[in-house]
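One structure, pasted below without further comment.
Missing here is one protein chain; the remaining ones are kept as they sit in the complex.
Presenting chain A:
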Amino acid sequence: MQQLTAIVTGASEGLGKSFAIELAGRNMNLMLVALPASGLPELASFIRKNFAVTVYHLEIDLTHTESYTEIFAWLKEQRITAHLLINNAGLGNWSWFEDKNIAFYKMQIELNVITPVLLTRLFLAQADASVTSYILNVGSLGGLFLVPKKQVYGATKSFIRYFTKCLQLELYGSNVKLSLLSPGGINTKPELLVMNNTLKGISKATILEPEQVARIAIDGLLKGKKEIIPGAVNRFLVLLNSLLPAYIKDNIIKRRLNTILVS
């Protein structure tokens, strides 16, 4: 079988890094995109050394949308068709609305909303209709539940939810499979490693390791699942969400918030 090529954004750290390693382990060539000075060349060379796949890497700031056409123009020049797009790059935070400046929110919305939309558009334009193409949009359970201190982040992920679900309808019957990944907490950045490990009980059980999430997500994507919610506890919470009255849900979220505030 022909070796597939996957584009992974935000590939140098956290979940993106796990996607890169997971896809390499499934014998896929990679086009890794991440910010300069984030360790991307080291990751690319590690993957080349340890897996029999071709790895291209591109250090760019994805908030510069003008560079997107360059990515695809370059791929075309190399006669490479991308078969998978993992829209992973994103900017999270955990802060009261007043605590971040407008530049931060602008960047967050650009990276979480504009980037995946435009990349999806350009990816579909180059997709080979004769083989199946796959798009994975990384949303969040935060796009489903109301979480204080995640006001803008959660809203961008709600956008991704709508965008992905709607595009799934539009692309029904085509050779493109589109999945929404809705993870709970993931142990990625150092500050999350500290915070997540102070959690107890149910809240703790919602947290997964990045390599678990990546494995479950790629499994789901290749199977054509519409929405992928990693972790049994998270799936249970989503089920509860549709059954429980609002005040109990509020209570759960507030308790989680309290645990974190106390730590």
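The working rule: a contact is a pair of C-beta atoms (placed from the backbone, for glycine too) under 8 Å apart; a residue touches a chain by one contact, two chains touch by 3 or more; residues count from 1.
We take it that contacts and distances are computed from a predicted model.
J.: UniProt protein name for the omitted subunit, picking from "Transglutaminase family protein", "Heme exporter protein CcmB", "Sodium symporter small subunit domain-containing protein" or "Dihydroflavonol-4-reductase/farnesol dehydrogenase"?
T.: Checked against "Transglutaminase family protein", "Heme exporter protein CcmB", "Sodium symporter small subunit domain-containing protein" or "Dihydroflavonol-4-reductase/farnesol dehydrogenase": the hidden chain maps to "Dihydroflavonol-4-reductase/farnesol dehydrogenase".
J.: Determine which one of A:F51, A:Y68, A:F123 or A:F159 touches the chain that has been left out.
T.: If we include the chain that is not displayed, A:F51 is the one touching it.
J.: May I ask you to list the residues on chain A that touch the chain which is not drawn?
T.: 17-18, 21, 39, 42-43, 46, 49-51, 186-188, 190, 193-194, 197-198, 209-212
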